[in-house]
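One chain of protein is taken out of this complex; the other chains stay put.
Right, subunit A next:
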């Protein structure tokens, strides 16, 4: 599996950044998969449905201004969002913004911030994996 991923990465680099980005996002998901299994040995696989529910629902425990991911990203992941200060956010769906979920540091930074703002805690590897899996279907 590892080997395949690295081959994929190499081919991706040759074919262009959008393929490399896809290969990177595969690697990032692999990492969350391993972590989720460590957190819970019974864990099997990520689910786009769970990701969708997590994305859409109103959470408690976070800041009052931001009850949901949709507060800024809107209910439609393939449309643009808006920050509270009025700046446009490119869609979260990979089909619309191909370089999403390809830079591990960026992904972790925004999960850390946005999960703290919305849920008042960090997100688990499983929540992150479900979320990205959902965004790949969009």
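Observations
Heads up, the rule we're going with is that a residue touches a chain if its C-beta (ideal position, glycine included) is under 8 Å from a C-beta of that chain, and two chains touch if they have at least 3 such contacts; residues count from 1.
We adopt the following convention: contacts and distances are computed from a predicted model.
Look at the chain that isn't drawn here: its UniProt entry, checked against "Acyl-CoA dehydrogenase", "Lipid II isoglutaminyl synthase (glutamine-hydrolyzing) subunit MurT", "Cytochrome c" or "ABC transporter ATP-binding protein", names it "Cytochrome c".
For subunit A, the residues in touch with the chain missing from this view are 63-66, 82-87, 109, 112-114, 116-117.
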